[in-house]
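Missing here is one protein chain; the remaining ones are kept as they sit in the complex.
Up next is subunit A:
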Amino acid sequence: MNQGTVKFDFSNEYPNQTREIILKVYEALTEKGYNPINQIVGYIMSGDPTYITSHNNARSLISRVERDEILEELLRYYLER
């Protein structure tokens, strides 16, 4: 067993992290044949990572940002464009 397991903190590592995570999760859900919008909405509403596929590490990625941060990013993008 690897005794030297290190816990990395990716929060706020770079400013566009939330957007990049949303896009990667979207891509992973699409690749696995899910409706990505429905799945991401389901995750935001319930908080259950079951909505997000483990494909391409998407489930781990989405848990690195808070749900309110995802919603903020989506609203900001929608309202400011």
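The working rule: contacts are C-beta pairs under 8 Å (C-beta built on N, C-alpha and C of every residue); 3 or more make two chains touch, one makes a residue touch a chain; residues count from 1.
Heads up, the rule we're going with is that contacts and distances are computed from a predicted model.
Novice: When one chain of this assembly is omitted, its UniProt record names it as which of these: "Sulfur carrier protein ThiS", "Na(+)/H(+) antiporter subunit B", "UDP-N-acetylglucosamine 1-carboxyvinyltransferase" or "Polysulfide reductase NrfD"?
Specialist: UniProt lists the chain left out of the view as "UDP-N-acetylglucosamine 1-carboxyvinyltransferase".
Novice: By the contact criterion defined above, which parts of subunit A meet the unshown chain? Give residue numbers in ascending order.
Specialist: 1, 5, 7, 32-35, 38-39, 41-42, 45-51, 53-55, 57, 59-60, 63
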